[in-house]
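For this view, one protein chain was removed and the others were kept in their places.
First chain written, first letter: the chains are A and B, and each begins at residue 1.
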Amino acid sequence: MAIRAIFKLYSVVCIILFCIPLLGIQKASCAAELYEDEFESQALDPSWLIIRENQSDWNLLVHPGYLRITTKSENLWQINVNNKIKLLRGAPLGDFEVVTKVTYNPKQKFQQAGVIMYESDDNYVMLTRQMDDVDNVEMSRELSRMSGSKSVPTTLTTLYLKLTKSGENVTGSFSGDGNSWTTVDVVSGAKLEHPKVGLVGFNAQLNTTVDADFDFFKIGAGGEGMASVLEDFLELTKYGKAIHVMAMLMVGFGFLMVFVKRYGYGAVTATYIAVSIVIPYYMFLKTQGIFGEPAELKMDRLILAEFCAASILIATGAFLGRLKMSQYMIMAFMFVPSYMLNEWIMLDNGMGLIPKGLLIDTGGSIVIHQFGAYFGLGVIVRMTTREDFNKKIESDKISNQFSMLGSMVLWIFWPSFCAAPAEISKMPLAAVNTILSLCGATVSTYIASTMIRKKIAIEDMANAALAGGVAIGSSCAHTTPKSSLILGFIAGILSVIGFALIQPRVQRIIKGIDTCGVHNLHGMPGVLGGLAAIFIAKNVIPGLQIKAVIITFIIAWITGLAAGTVVSLFGYRRQSYEDAVEFIVEEEHH
Amino acid sequence: MAIRAIFKLYSVVCIILFCIPLLGIQKASCAAELYEDEFESQALDPSWLIIRENQSDWNLLVHPGYLRITTKSENLWQINVNNKIKLLRGAPLGDFEVVTKVTYNPKQKFQQAGVIMYESDDNYVMLTRQMDDVDNVEMSRELSRMSGSKSVPTTLTTLYLKLTKSGENVTGSFSGDGNSWTTVDVVSGAKLEHPKVGLVGFNAQLNTTVDADFDFFKIGAGGEGMASVLEDFLELTKYGKAIHVMAMLMVGFGFLMVFVKRYGYGAVTATYIAVSIVIPYYMFLKTQGIFGEPAELKMDRLILAEFCAASILIATGAFLGRLKMSQYMIMAFMFVPSYMLNEWIMLDNGMGLIPKGLLIDTGGSIVIHQFGAYFGLGVIVRMTTREDFNKKIESDKISNQFSMLGSMVLWIFWPSFCAAPAEISKMPLAAVNTILSLCGATVSTYIASTMIRKKIAIEDMANAALAGGVAIGSSCAHTTPKSSLILGFIAGILSVIGFALIQPRVQRIIKGIDTCGVHNLHGMPGVLGGLAAIFIAKNVIPGLQIKAVIITFIIAWITGLAAGTVVSLFGYRRQSYEDAVEFIVEEEHH
Partner (left out) sequence: MAIRAIFKLYSVVCIILFCIPLLGIQKASCAAELYEDEFESQALDPSWLIIRENQSDWNLLVHPGYLRITTKSENLWQINVNNKIKLLRGAPLGDFEVVTKVTYNPKQKFQQAGVIMYESDDNYVMLTRQMDDVDNVEMSRELSRMSGSKSVPTTLTTLYLKLTKSGENVTGSFSGDGNSWTTVDVVSGAKLEHPKVGLVGFNAQLNTTVDADFDFFKIGAGGEGMASVLEDFLELTKYGKAIHVMAMLMVGFGFLMVFVKRYGYGAVTATYIAVSIVIPYYMFLKTQGIFGEPAELKMDRLILAEFCAASILIATGAFLGRLKMSQYMIMAFMFVPSYMLNEWIMLDNGMGLIPKGLLIDTGGSIVIHQFGAYFGLGVIVRMTTREDFNKKIESDKISNQFSMLGSMVLWIFWPSFCAAPAEISKMPLAAVNTILSLCGATVSTYIASTMIRKKIAIEDMANAALAGGVAIGSSCAHTTPKSSLILGFIAGILSVIGFALIQPRVQRIIKGIDTCGVHNLHGMPGVLGGLAAIFIAKNVIPGLQIKAVIITFIIAWITGLAAGTVVSLFGYRRQSYEDAVEFIVEEEHH
């Protein structure tokens, strides 16, 4: 079986990956950086402000990884205000610096591109690579209607430009390597009260164009201002959400799975172990930058690690009770690189398949839920024995009551799950949308369960009511409350139909038992959510959502199959769904 | 039965109300508004600062909905500083605008009323409707001891006045309709470092008075300053509390009710459904402004919706186990308008019964707890069958343990319940007071339960320990920690007495079974809290608290009776307190 050999190799790779981070892990750094755009995404970060835009004058596509501004016949100088392109954003209070790296090769007089601190067309300081009589870097200003400029000759065509504000002084400097800097000018008396900062490109010549390619744009804090305090608060705001997500992982997913009557210890212990392996492992791999950029040790990374843990717990639901505890551990090691591979493709332009920033999937309908579910289904193809097909998965009043507890904890904190990755100003909207979607799903679950089964199945209430949270994930920060409510309603019905009607067929087709019905709660509603964004979210590219759903399905299925195969080499449990196999279990006296 | 006909009509109205919001729901708006006072309350918002006050010169009562400033012989000009009335408040950092709408009809020279940006008596910019030689709007200033003014004639007597600060420029303008504006003057070089903004009225004539009626006063954000960041943080701070309240609704109220042995599924499912209907329904009705003003889609509205959900869960405690699941749904639709009617009267001067802002009920002892409890009691008059009187409500070790879990979750998050509606600076006090009141009630519950029953009843611990939270609701932001502790202690005893001694009598009188004893936990302690505010809270108007308690009792009782009647038309459950009637329940094997 050649495929088995490949799968084994894959597991070896997973384990090697695991060893890498042990070699070294960076310390938490207190970033003084307030904003950075590396222009890796094909869509412009919406927080940019474009003044007098001419859409054709800039793009992110021609030279990927760069913002290209085409300088045409335009000027900002004195009475000229016909310039079309200026990308601006609010600057921090107090002192700060802005830096860019630009490639620009002006051929004629007054072609220029660079950075600006801008309050109005007649009140700004600008630093540009320019040509007048010679090639130079020029610092020019218009302040209180008095203008002036100073320049330092250079023939560099790729260079770093930096403006540093300190009180009313603005210093301009440039560098060929980003390390040693040459000062161009220090402008004093620059009364820029609420300057914006950004990128500019002009060209005083008619009928010529020159492209300026900006590699990045960065705002750094200067001095000990307000900015760092606000950053601390932002971290702490995210911290609150990180803890909420942790509650979902442990008490939420953990207890939701306790419904299996004689496998309560196993469910919570598996949860404990999976989370405890995935979080450090993901954080360490992320530091090393195996997939995507190395990240700083900030709350965002913890939240991403928790999302990965959520995804493996979803997968675990599929094969719950049929793996030994040690096999859950192996599974965790194999899951993380698989998940990160898909996450990298979806969110970080991995392999160039999905342009960065264009997939609408804030709360992870696709990346977290769909991936977890289909990975789990892949595993069960290998990890279901013939006996499992005949063994009823029993639950009782108490195990179901615990399951409802888990369900409610997931419901309660789901808004934080969806809001955590959103921009701060969109968090409230994302949270309210999530709540409304959950409300819709809860009501429709009751209705569907009653209609389809005559009596309500408590498993439906515990599971399908959450389908609203799964489905709204993609669109939560980009849609209306009304659409959220309706989407949740549909997701609830879909999920109940899944549990009541579709699951037996799926199980027969793939010859595997889906213990918790993750296909009904995470698989189908995840796909629904990913595709529903096409209809209810703004600025969505339909083809991209579809592509993402398909790629995720393929990667999840293949890596799931592989992981299942590897794990199956370690054998099967003697008895499924029985704590007593692995735990010291008290005799029950009645 | 004419009354039944009325009740049916009432239910139809409730359902029509439900349909209205489906027609349209506003999008979340990112409010640029930082402060608005519409002067609807009869008490001045305490955040106003009054300089050199003469109490008789202003009031909110003569012309309800307006702030009336009586302009008398006073002036601010140059060396005159004898003016008595100036309502001021801190302005935001950075750029902003202030707008008011005033009705003022000056008859003699130098009678004027309007808005001011004020740093000191000799450093201000002011825009007023004025009379000198002609009727006009005047913009006057004293800056660095240099003064000046400019005016534009107008005969409007009701007009909008606006001051806009942009850096060191202040622009004054007025409008007859709030849409098209006439600029009066642009003052430059206005170095107002920490200006206050507010309303003024002067009258240079002796022995005459003219009334200025201000309809509202509003501060709007200008530019992208600090203010909006802080506003984002404020929203996120409230978000944290909203999630805490959600935990109380679901795991708290939901599991507290699981104590009914064979009705665990029913209790949590009813909770799920009630919350999922009430939250969207309340938010939508609020958007439409059926009762009170349409509200923006911000955290405050979510929190208010959660409070309404808390109130229906309280009511549900009374009839738990005796309604079909579909009847809980109907109940939810009927409850929301009833609750909103009472809330509107209590908090929004509905029908002019309770002047806005004067009722002391921050954490809802009256509006949430008392209302919910007596609504529930109203319902059970209709929804208790003869069999129910003879049927023991059974609990066992495990159902009680779950109930204790619910109780503890309520205890833990109750501080957020009380602090959420408080001003940001009072949140810590409100939270600490709530904790101390809960501590008092917990200790006194143990003592009272032991003394009255010889042995501790676990139901007492689970329920009466929370009476401290109920009772402190009204006063939490207005009293001392010591009073809170004592009030909690009393509430705990009262609640235990309720459970042990009073409940059987109440049930006999109203011929209804109160499944969870909500009268003991929410009814009596709610009334206690509403009235205790008279003794322990500051600035309380005794008559108003009493009036509020009585009105709430009447509305809750009548709407509860009505809802009970309507719901009873849909029949009674075959067996009370039995999940098996509606749920698929596993056979229990022992």
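As a convention for this text, a contact is a pair of C-beta atoms (placed from the backbone, for glycine too) under 8 Å apart; a residue touches a chain by one contact, two chains touch by 3 or more.
Because the structure is predicted, anything quoted here is derived from the model rather than measured.
Peer 1: Which residue from A:190, A:251, A:380 or A:567 sits in contact with the chain not drawn here?
Peer 2: Reading the full complex, the residue touching the unseen chain is A:251.
Peer 1: Which candidate, B:341, B:358 or B:458, sits in contact with the chain we can't see?
Peer 2: With B:341, B:358 or B:458 as choices, the missing chain is touched by B:458.
Peer 1: Among B:411, B:553 or B:583, single out the residue that touches the unshown chain.
Peer 2: B:411
Peer 1: Looking at the whole complex, which of B:208, B:401 or B:575 touches the chain that is not displayed?
Peer 2: Of these options, the touching residue for the absent chain is B:401.
Peer 1: For chain A, which positions touch the chain that isn't shown here?
Peer 2: On the chain A side, contact with the omitted chain comes from 25, 27-28, 30, 94-95, 167, 223-226, 228-229, 232-233, 235-236, 239-240, 242-243, 246-247, 250-251, 254-255, 258, 264-265, 268-269, 272-273, 275-277, 279-280, 283, 297-299, 302, 325, 329, 398, 402, 405, 582-586, 588-590.
Peer 1: Could you list which residues of chain B touch the chain missing from the display?
Peer 2: 90, 93, 193-194, 226, 230, 233, 237, 240, 244, 394-398, 400-401, 404-405, 408-409, 411-413, 415-416, 419, 424-425, 427-429, 431-432, 435-436, 438-440, 442-443, 446, 450, 453, 455-458, 461, 465, 480-482, 485, 590
Please note the rule applied: only the chains that are shown with their structure count from here on.
Peer 1: Hey, what angle do you get rotating chain A onto chain B on C-alpha, to the nearest 5 degrees?
Peer 2: 120
Peer 1: Can you give the whole-Å distance between the Cα centres of chain A and chain B?
Peer 2: Chain centroid spacing, chain A to chain B, equals 37 Å.
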